[in-house]
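Sharing a structure here in C-alpha cells format.
A protein chain is absent from this complex, but the other protein chains hold their places.
By written order: A and B. Residues from 1 in each chain.
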Amino acid sequence: MRTRFAAVVLGTLVLAGCASRSSPNSLDPAGSQARSISGLWWVLLWTATGVFVVVLTLILWGAFGRRRGNPGGLGDHRFITVGGIAVPFVILAIVGVLTVTVARDISARPEDPFRVEVIGHRWWWEVRYHDTGFVSANELRVPTGRPVSVTVRSVDVIHSLWIPQVAGKLDAIPGQPNHLTFELDRPGRITGLCAEYCGIQHTNMAIAVVGMEPDDFSKWMAEHSARTSPVSPTSAAEARGEATFMQEACSGCHSIAGTMATGTVGPALTDLAARPLLGAGAIPNTPENLRRWIADTQGVKPGSLMPTLDLPPDEVDDLVAYLTGLR
Amino acid sequence: MSTVVATGVPPSPPAARARSRPAAWWGMVMLIVTESMIFAALISSDVFIRASSAHWPPSGTPEPELGTIGVFSVVLLGSSVPVWWSERAIRRGRMAQVRSALGAAFLMGAGFLAYTIWELSHSEGGWTDSAYFSVFHTIVGLHAIHVALGLAMSVGVQAKAWSGRIDAERHMTLRMFAMYWHFVDAIWVVVFTTLYLSVVWW
Partner (left out) sequence: MTVHDAAEPGFPRTIGREIADPASIGVLSEEVARRGVRRHLQEVWEDHPGLHGFFTTVDHKRLGMRYLYTAFAFFFLAGAQALIMRTQLAQPDAGVVGPQLYNELFTMHGTTMIFLFNTPVLAGFANYLLPLQLGTRDLAFPRLNAFSYWVFLFAGSLMYLSYFAGRPPDGGWFAYVPLTLKPFSPTSAIDFWGLGVMFVGISTTVGAINFVVTIFKYRAPGMTLNRMPLFCWSVLTMAFMILFSVPAVTVASGLVEFDRIFGTAFFDPGRGGSALLYQHLFWFWGHPEVYILFLPAVGMMLTTIPVFSRQRLAGYTFAVAALVAIGFISFGVWAHHMFATGMPSLAMGVFSAASQVIAIPSGVLYFCWIATLLQGKVRWTTPMLFSTGFLIIFLIGGLTGVMVSVMPFDLQVTDSYFVVAHFHYVLNGAVVFPIFAAIYYWGPKMTGRMLSERLGRISFWTMFVGFNVSFFPMHLLGLFGMPRRVFTYDRGWGWGTLNLVATVGGFVFGLGTLLTLVNFLWSKRRGTTAGANPWHADTLEWATTSPPPEYDFAEIPVVAGRHPLWEEGSFPVAAPDPSGAVAGLDVAAAEDREMPVVDGIESLPEDTMRIPEPTWVPLIAAGGLLVFFLGMLVRASLVGVAGVALAAVGVAVWTWRARDDER
C-alpha cells in the first residue's frame, strides 16, 4: 500500500509534466493565483501523506500485532485524546492558517486591471472587451503581466468559468455578476472550460485564453474595436458568401462588426478565422470542419441551439470562403 | 420455576411511579419537529429573497393590510384556549365540556381557514407574478393546509369524544391533537410576524 502510494505520487510529478501544454492542468500554473493554489496543494498532499502513513501504521500494527494491554502505557482516554483530538487540532490549525493566507492572496483587488466581461451562454462564451467594446466568442485575449478583471455573467443557466492554469473557478449565475481576477505570466494559449453542468453540451464549452505581450496586445486591440470596418471580400466566392450570410438566417443570430449582421443570440463571428476551435471547443477550426459545422451542425454538436441549415453545398462553400477570411 | 427477577433491576409497582411520556406523544413531538423545519426552510427562503431585493415589497406591490388578518389571527390563537380546556376537562371526565370545547375550537379554526382562503384568492397579486407573491402564497397556503389537517383531526377526535372511545383514562388522540393544534398556532405567530408585521413595521 505504501509503495503503491509513493509510486502514484511520483507518477503525479511525471504526469504533471507530461500533460500537454494547452491542457488545463492546474499543476502547471501560468499565473500567480494558480501558482499559490498549486503550492498549497503540495503542502496539503505531503501533510495528508504523513498523516496517512502514521495512521495506517497504527491500524496495521493493531490489526496484525499480538494482543496487548493498554498501548504504550497510556490509558484509553489519553491515547484517544492525544491522537484523536490534540494532534488533529494542531494540524488543522495549521491548515486553517494556510487557508486564510492563500485566500487573502488570491482575492486581493488589483489596481488598474484589464477589464473584460465573459458571459456564459448555452454552450459558448461571449467575450466583451471593456476598453473598446469589441465583442468576440470562445476566445479571450489578454495582455501578459497585467492583472485581468473578468466580470462573469450568464444569460441563461448557471455556468462556471474555469481556467485552471491561472485561477480557481467562478460560477456564472444569471442575475448575479461575479468577479474573477487573474494574471497570465507568459504568452501562449491556455484552456478554460465550463465547470458547472449546464445542459446537453456542457462538455463542449471551452474557451481559449490567449496571452500576448503588451505591445502585441495593444496592436491587436486597436485592430479589433467595435467600430472596425469589415474585412472586404477578396474573391467572388467570398462576396457570394457574404451576401448569403446577410440574406440567410445567419445574420439573425450572429454578428460581424461593421456589417449589418447584428444578431446576439449566437456567438459573434468577427474574428472567427483566428480562433483555434469551433463550436466552443467541439472541433478544431479548419475549413473542412467549418463546412461540416454549417452543413451538419446537429451532427457535430447535437443539442446545440444552432439548427442545421438546409443550404445547397455551393452556398456552404461560399460561406466557408467568406468566414475563413474573417480575422 | 424461579420467580426472581433479573439482577440489578428493582421491580417497581406501576402505581407508585409517575409514568413518563408515552411513545405516541414522542412520535407527535418528532413530527412537529420535522414540520417546523419545513416552515423554517420556507421562512428562510423569504428572508433570503428579501435580503437580495432592493425593496420589500418590490416596487409596485402594496404592503399587506393588517386589519382583518389581525382579527382572525387573534381568533386562531384564541382557539388554543378551548383546546387546552378540553384536555383539562377530559382528565376530570367532564365529557360535555370536552365536546363543547372541541366544537368551539373547531369553529374558530374553520373561521380562520375560511378567511385565509378568501384572502389568498383576493390577493393583490397572483403567486406567479413575483417571488414576493410566490413566497407569500406558498407559506400562508401551506399553513392553511396544516389548519385544515388540524380540523380533520379535530373531527376525528370529536367523533371519538361523542362515541365514548376516549375518556378520562384513555385519550391519547386528544393529547396528540392538542399538541398539533398548538403547534399550528405557534407557526402562525412566526408566519404572521414575518409576512405581515415585519413587512409593514420595518
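By our rule, a residue touches a chain if its C-beta (ideal position, glycine included) is under 8 Å from a C-beta of that chain, and two chains touch if they have at least 3 such contacts.
Bear in mind the structure is a predicted one, so any value in this text is a computation, not a measurement.
Trainee: Considering the complete complex, identify which of A:Ala30, A:Leu193, A:Ala261 or A:Ile294 is in touch with the unshown chain.
Mentor: Selected residue, touching the omitted chain: A:Leu193.
Trainee: If I consider the whole complex, including the chain that's not displayed, which of A:His202, A:His254 or A:Arg275 touches that chain?
Mentor: Touches the omitted chain: A:His202.
Trainee: If you put the missing chain back, which residues of subunit A would it touch?
Mentor: 1, 8, 11-12, 15-16, 18-20, 22-27, 34, 36-37, 40-41, 44, 48, 51-52, 55-56, 58-59, 61-71, 76-77, 79-80, 83-85, 87-89, 92, 95-96, 98-100, 102-103, 105-107, 122, 156-158, 160, 162, 164, 167-171, 173-176, 178-179, 191, 193-203, 206, 281, 302-303
Trainee: Going by the touch rule given at the top, which residues of subunit B touch the chain that is not shown?
Mentor: Within subunit B, the residues touching the omitted chain are 1-9, 11-14, 17, 19-27, 30-31, 33-35, 37-38, 40-42, 44-45, 48-49, 52-53, 58, 127-135, 137-138, 152-153, 156, 160, 165-166, 169-173.
The rule we apply is simple: only the chains that are shown with their structure count from here on.
Trainee: Please compute the C-alpha centroid of subunit A, do the same for subunit B, then give the distance between them in whole Å.
Mentor: Averaging C-alpha atoms per chain gives centres 52 Å apart.
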